[in-house]
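A protein chain is absent from this complex, but the other protein chains hold their places.
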Amino acid sequence: MSHVGQTHDLHTSDTAPGEQRIPRAEITEQIKSYLIGLGLAVPLTVMSFLISGTTLVWGPSIPVALVVLAIAQMGVHLVFFLHITTGPDSVNNVMALAFGLLIVFLILTGSLWIMANLNRNMGFPKETMPMQVEPGAAARSPIVVRTVTANGVVHPAATTPLSAHVSGQIQAVDCAPKMQVKAGQSCAKIDPRPYQIAVDRTRADLAAAETRLDKDKADLARAKAAFESHEGEAKRQALSRKAIERSRKAFEKVQTQTERDETRAAELQAALHAAEVSLGSTNIVSPIDGTVVSRNVEMGQKVVADSAKPLFLIAAIPTLIQIDAIISAKDSGGVKLGDKATFTVDTLPDHSFSGTVTQIRPSPQTSEPITAIGVVISAPNPDLLLKPGMAATIRIGAE
Amino acid sequence: MFGKLSWAAIPFDQPIPLIAGSIVIFVVLAVIAWIVLSGHLPYLWREWVTSVDHKRIGVMYVLLGLVMLLRGFIDAIMMRSQQAFAYRTPGYLPPEHYDQIFSAHGTIMIFFGAMPLVIGLMNFVVPLQLGVRDVAFPTLNSVGFWLTATGALLVNLSLVIGEFSRAGWLPYPPLSELTYSPGVGVDYYLWALEISGVGTLLAGINLITTILKLHAPGMTYMRMPMFCWTALASNLLIVAAFPILTATLTMLVLDRYFGFHFFTNEAGGNMMMFVNLIWAWGHPEVYILVLPAFGVFSEVVSTFSRRPLFGYRSMVAATMAICIISFTVWLHHFFTMGGGADVNAMFGIASMIIAVPTGVKIFNWLFTMYGGRIVYSTPMLWAIGFMVTFVIGGMTGVLLAMPPADFVLHESLFLVAHFHNVIIGSVLFGAFAGYAYWFPKAFGFRLHEGLGKAAFWLTLVGFYVVFVPLYIAGLSGMTRRLQHFDVAAWRPWILIAAIGILIMACAAACQIAQLVVSIRQREALRDQTGDPWNGRSLEWATPSPPPAFNFAVLPNVRGEEAYWGMKQRALEQAKLGEEPAYVDIEMPRNSPTGFVCAFFATFMGFALIWHIWWMVGLAALGAYATFVVFAWRDKDEYIIPAETVARIDRVNRSARNAVLARHEGAP
Partner (left out) sequence: MTAVDATAGGSDPYRLGHDQESPTRQRTLGHADRGLVSKRIVTAFGFWIFLLSDIIMFSAFFAAYAVLVGETAGGPSGRELFNLNNVGIETAALLLSSFTVGLAGIGARAQSGSWFYGAMTATFILGAVFLSIELREFASMIARGAGPTRSAFLSAFFTLVGCHGLHITVGLLWLLTIMAQVLAKGYRADILRRILCFGLFWHALDIIWVGIFTVVYLMGVAL
């Protein structure tokens, strides 16, 4: 490209990105911009760290504050280090930057919005997927050739789902993953007020119905007495047939009314019972002793009765646990059913547990050629020290 | 020592790839032998392989694109014929092979057919239209081309060594994860695209910088030809979208090679995220392909209607609007994945909105033609064919943009017919129009008109005979990518489509024949002045082919349609302007950097695919060394002396003077 004879007068052409418009000024002049940039960036950075690490700022606003500070820091970089200005000489640079930022914004917000919707509608992620295991740590190979090492994760036994049986808004959440719970312990509460109102109303209706019933009974007794006395008088032919008819009809009417009111009262009784059960169900309790494996509910969330998605998954603390481990195929020759295995878990590194190999099976991830074998180790857990989700480091084989 | 590579990788037991591969290897070796034995190698190396001239690189891109178009077309013939045979029979292609064919067809057509064609045209034409001598970064241009060629080479190698991906042209996980695609096929795909993606990105950066920063004096943004505007929009999209492709394919590479969990079934991977990210690239990609085609049509329609383009400003606005909106529609490729009503509605509406600026462009072309004196040359025929075909395809697209309709028609042959309708109608027709239009500029002689028109009509008719039945079959419920089927109602449509593909094969034969015949008759078809079509923009001010420096002196541009004004004045005065004062011209030196870089990239890609780790390290080192050697050179330009410039320019001036003398007085 020929540029023979062109002058490079900075005042009549564009600025390159990153260039300052101070032609041939002293070094100290040019450093000023960088010093100002550094001087602004340092306190902004320090503020970010302080905000996240302490309780200076009200909790829910921390992400907003961090984002604002990050944007400020990026702005400082752009202006003082990259010298992106708004002058007419920098138009191309600014337009390019604006285009880039627009695309970044579209990708981030678009992806987050789309994925949030997709995850929610498609039941993603699934909590009950089996835990992924680390490939065998062959690097830590033991001195005794016959021992095979592997890593694994303690398996929960079957998990019990905890769902809401009534609809409403969650008022309190008291359980979190990895918490121990006892049977009957409350894990979440749905706002009971609508149900309380229903109970109260039903109770009031029942009371009114019972009052009516009492009145009916009194009326019935009276009508019955009247009828019987009229009947008696009829025998003595002291009363007209019409009068007997009238009192008999009155008796029957009261009888029917009483029956109806009795039914009504019984219904209300049942309804009251149901309303009380519903009210009781606003307290979501764990049916078993166990560990909370996962939680899928938040404060203020509106839940629907008996939806397919449980609010919590509780795993009973088993007295017999299983560990799924993967060992590399070349080590697997020495492993057979019934082999003893010893293992430790991260949180109790000094406690050695023991178990036996109860299953050898293909690894769930097969690829040609087969490089890994799955091994299941069962171990007793009488002291309930081993909890689901713990990572275990295992040694298999004769010592 | 050689990773997973062994003799078992060569398909000795599969006749079709074996024979096809052997034929290709034989042809390639024969061509190389002919080049070497006839002494053309030094010329080829000096003038083409190491060239950093945008014109040469543009021609090589187009050549690569045309050859790969042919390869992809052969895949298409195989698919249509397999379906024509495979009604209640297994056909002749087993599923493992058929799956590779449809994956290769899509991959090759988009990445190594359409992209090189479009980038090649932009590379060749944009600097000429802007009135400058080359693109902003000539050596980087060469690197970009050769890296693209590396990707094409790797994909074609998979035919004979190993296998290709069976996961479709966009490899959705978990099918593309190691568990379900344990072979090398997906790896071939991934590394070919990662490498050629770098090349494409370099081309994008180059062309944006050229269009925004390099102009002849007086060429303001609003005086640029329309092709330069669409090239700008397309390259902005390249620079914005290809990084997303790189990132997403890298995540899949990490899953496959290192056991990461971006898209796996377990440990929290989310395979829907792959679909989301890949289409965030995929939708802008189709606009990357279509916008330069729109630019070609703007040039062709205005030249062959003999009128300036109608509504230049609205065209510019529409182009930039398409550029931006194309980044807000990508979810329409996965309406049925479960985003829900809100998300589907927003993206559906955006997809319909993007049809508006496209419609503005169509109307502007129509208004340009209206009242003009139309010349029905081959490029103009392609333009008219495009207007009809693309509008039909666009309408089926707007239909699919409605989520309820898409729920019925997704992944059916209706969808396949739609996207072929728009891509063939716009990109292929545009590429062929540009090829016919600028061929004389590139080589100095025109293409044979008769064969060109025959190719056009056969393509147009063949296209409809293939794809209208596919629309109907799709509406009847036939899904895509079927290796065999047993629904009687679909059979007649599949058979008609097979006849259509034969018609299109005849069209391809006509295109090849046209090239052969034109070369043999080149003296009769010679372009004497450099302006065979009575053009309006600056590339027609140069001789055909232009010298290395393009313009003897950079033109001073005063209005739109820079060359048209110059020409009218010359015609009025019955003479050319004064002879300029010629000066020495500095041009960038040739460099083998591009070729050598691609050499190492090929080995690195191959080694990564086959897990030959020592070769990966060596190749990476070689690529770094190439970069350092290039950075270390002291002389990066050479000088063309003023006398040489004068001599070349005077030849062209005398040719133009001769024409002026013949046309004295007549406009």
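Structure notes:
The first chain written gets the first letter, and so on, giving A and B; residue counts start at 1 in each chain.
Here, a contact is a pair of C-beta atoms (placed from the backbone, for glycine too) under 8 Å apart; a residue touches a chain by one contact, two chains touch by 3 or more.
These numbers were taken from a predicted model, which means no experiment stands behind them.
The chain we do not see here touches A, B in the full complex. The omitted chain makes contact with just one of the residues A:112, A:204, A:299 or A:385: A:112. Between the chain not shown and the residues B:553, B:618, B:646 or B:659, the one that touches is B:553. Although one chain is not displayed, its contacts with subunit B can still be listed: residues 132, 136-137, 201, 204-206, 208-209, 212-222, 239-240, 242-244, 246-248, 250-251, 254-255, 258-262, 264, 266-270, 273, 277, 280, 308, 310-313, 541, 553-562, 564-566, 568-569, 577-578, 580-581, 583, 628, 631-632, 634, 636.
Where subunit A meets the chain that is not shown, the touching residues are 1, 3, 5-6, 8, 12-19, 27, 30-31, 33-35, 37-38, 41-42, 45, 48-49, 51-53, 62-63, 66-67, 69-70, 73-74, 77-78, 81-82, 88-89, 91-93, 96-97, 99-100, 103-104, 107-108, 111-112, 115, 125, 129, 131-132, 134-135, 151, 153, 346, 389, 391.
In this section, only the chains that are shown with their structure count from here on.
A separation of 48 Å divides the Cα centre of subunit A from that of subunit B. In the complex of the two chains, the subunit A residues touching subunit B come out as 1-5, 14, 92, 99-100, 102-103, 106-107, 110-111, 113-115, 117-122, 124-125, 129-130, 132, 135, 364-368. Contact residues on subunit B toward subunit A in their complex (touch as defined above): 132-134, 136, 178-179, 182-183, 212-214, 236, 240, 244, 259, 261, 265-268, 270, 272-273, 276-277, 280, 324, 327-328, 330-331, 337-340, 342-343, 549, 554, 583-588.
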